[in-house]
Every structure is written in C-alpha cells, then in structure tokens.
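There's a structure below that I have some questions on.
Note that one protein chain is taken out, while the other chains of the complex remain in position.
Order of writing sets the labels: A and B. Residues in every chain begin at 1.
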Amino acid sequence: MDVNLQDKILIALKEQFEDQILHAGMQYDFFSITLKKDKITHIIQFLYNHPELKFQYLTTLCGIHYPELQQIAIMYQLHNLYTNARLRLKIFLPEDKPTVSTLTGVFAAANWMERETYDFYGVIFEGHPNLTRILNVDEMIIFPMRKEYPLEDQIRQDKNDTMFGR
Amino acid sequence: METSGKVIMSEKPDGLEGAGFFATSLEKVVGLARKNSIWPLPFATSCCGIEFMATMGAHYDLARFGSERLSFSPRQADLLMVMGTIAKKMGPVLRQVYEQMAEPRWVLSVGACASSGGIFDTYSVLQGIDRIIPVDVYVPGCPPRPEQIIDGILKIQHLVESESLRRRDLQEYKAMLNTYGIE
Partner (left out) sequence: MELKETPDQFYQPEEKQYSYLNLGPTHPATHGIFQNVLKMDGEMIVESTPTIGYIHRAFEKLAERRPFYQITPITDRLNYCSAPINNIGWHMTVEKLLGVEIPKRVQYLRVIIMELARITDHLICNAVIGVDTGALTGFVYMFQQRELVYEIYEEICGARLTSNIGRIGGFERDFSPKAWDKINRFLKEFPLVLKEFENLLKRNRIFIDRTVGVGGITAERALNYSFSGPNLRAAGVDYDVRVALPYSSYQDFDFIIPVGSNGDVYDRFMVRQEEMWQSLNIIRQAIDKLPDGPFHADIPDFYLPPKEEVYNNMEALIYHFKIVMGETDVPKGEVYHSVEGGNGELGFYLISDGGRTPFRLHFRRPCFIFYQAYPEMIKGSMLSDAILTMSSMNVIAGELDA
C-alpha cells in the first residue's frame, strides 16, 4: 500500500478518533492499526461510510490469544474493492473478561465469524443476535483455542509417553 | 443388441449336481445372493467421500461388484460405508444411523479418519468409529485410492458370503453389541 493512502487513512481516523489509535504501521504488505477496543464498531462504520476510503468488505475476523500479555486480540481485515486497498485493525481485550461490541450491524458476514471467535476464545460480542457455539458441541465448557487447553483428545489410552517423550 | 463383453457368472457353490438338479446348503445360496447385491449406505463426510464418488464413477465403476444401488435410507441398507472424519458432534448421528439399519448389517470404515482419527488427533474428532459402533473392515489411506475402496468392498463380500445364517442370533454377537451399548 502506498504511503499516501496510509496517511489518508490515519488523517481521516485522527480527525475523529485521535485518542483511539495506539499504533500504526506496515506489517509486510499489510497496513495495520492497533486500536483501543471502546469504539471499534464506530471506527469500522466510519471507514465504511467514508466517501474516499470505502472499506466496505470484511475480509476476515479472528481472535488471537497472547498468554504472556494475558490478552485476547481481535483482528479485523477490511478491503476496499474499488482500489484494492486492504487494512488490518487489531484490538486487545483482557483475557479474563473479553467483551467487545458486535460488528453485525455493519457487515452481515460478521455474524458467524464472531460466533466462531466466541466458540474458540470466549469473546463476548455485545449486541450479537445469536451468540452461541457454532463449530463445537454446545455442551463444551472450555474455549479450545486458548493456549492453555490441550489440542489432543484426552480419552485416548494407546499413547505411550515414555517412548516418544511427548 | 450387441454386448461389449461377455457376462461372467458367479461360481456356483459346492454341492451335488445331477441331471436337472443341483443341491447345496441354503446358507451358501443365501450367501451368494447377498454377496452380489450389497446395498451400501454411503456415510460420506469429507475427502474420502470424493474418492467414493470417483469409485462410483465410470472409471472405477463399483457397479461391477453389484453395489451400484446406493441406499440412502438406512433401513434398506446392508453395508454402512463410513467415509471421512467423524467429529464428536457427528458421533451420535452415526450411531443412530447404525441402529436404524436392519440385520444383517456390515460396516466398512474407509480412510484413516474413520478408522482411527487419522492425522486429526484433536479434541473435536472421534478417534475411530469403532469407539461407538462395531466395524467389519478397515480401509487404510488418507484418502484411500478407489482401488483400495473396492478392495474393502471385496473383503466385505467375502465376509457376507461366508457368514452363517444364524450368526446374528448368537449370544456372542449380542454380547458384542452390548459392549457398544446397542440394544
């Protein structure tokens, strides 16, 4: 992404959300901005409605668990289909009580992506129409993608740890 | 009408043959009949299901072995072909399908995932369908080639042919089902 567009995005955001921006910079070929979590829906709505930026396509949304920081990050990727500009927004939530406002009002596509993030990380999206588990069974009590939970099925008996040092 | 190849008949079982009659045991005749008209129920969940489609296609042609009639209703099926990963969410569904099938019924577990969980040793995947239902033949591979699936069907045919008529009434068989908590 060229420098002009980066500046344009930052200037546009700083006009309204000066206090929300924590960090901005290029990560490989992707311009990414770290934000505070409070006004994320407003910011994305603003980018959606902005006459020049027009980030009107939600590419993807996912959670990331940082056990050292005790935080869960949510990553949003937006795309402007007119100019093929792409933008990554990242917010950090506390691990013990991750709540953030939902994006379903802006993008219909955010519905299942947020449900998936809830399913994996336990992030509560306030205002989501149907925030239930989507991929795992409803009875599950853990949020499996968090780093502290094991990957492997715990009921298997045939694994001999002495041989493979797992 | 001209046929392209000659028709191959199944070999007749051992028996007494004379002018105008042929005598053999009922068991063998039933086995022969069952063997060549197995109605499979394809329980295809993922990648192996695509290979099964190839097996059904013209190139490999499962119809040569009398199994071209897929039965999507469990009640009329003889053979449950489990193809692909069975997640824990899917486990109860698979079990119900098995319970709905009428005796005699056979189970073919196609692919590493169905047989043992395969590469997906994860919290959400059932580590082999033999944890919930009895399996007759396992086909290895991820996914198995169509030839292997056909080989699995031939193994099932061998079982079907050689199974005694009263086997399903045996106490051992019922005890085996009870270990899975069925009936």
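We adopt the following convention: a residue touches a chain if its C-beta (ideal position, glycine included) is under 8 Å from a C-beta of that chain, and two chains touch if they have at least 3 such contacts.
Because the structure is a prediction, the values reported are computed rather than measured.
Q: So which of B:V125, B:V139 or B:I156 would be touching the chain we can't see?
A: If we include the chain that is not displayed, B:V125 is the one touching it.
Q: Check each of B:I50, B:A102, B:L154 or B:M176 against the chain that is not shown and name the one that touches it.
A: B:I50
Q: Please output the residues of chain B touching the missing chain, sorted low to high.
A: 42-43, 45-47, 49-51, 53-54, 57-59, 70, 72, 84-87, 89-90, 93, 97, 119-120, 122-125, 142-143, 145
Q: Residue-wise, where is chain A in contact with the chain that is not depicted?
A: Residues 27-30, 32, 56-60, 62, 64-65, 75, 77, 81, 84, 86, 88, 107-109, 111-113, 116, 120, 133-137, 144-145, 151 of chain A touch the chain absent from view.
The working rule: only the chains that are shown with their structure count from here on.
Q: Can you list the chain B residues touching chain A in their complex?
A: Its residues touching chain A are 88-89, 117, 121-125, 127.
Q: If we count contacts the way the header does, which residues on chain A are in touch with chain B in the complex?
A: 135-137, 144, 149-156
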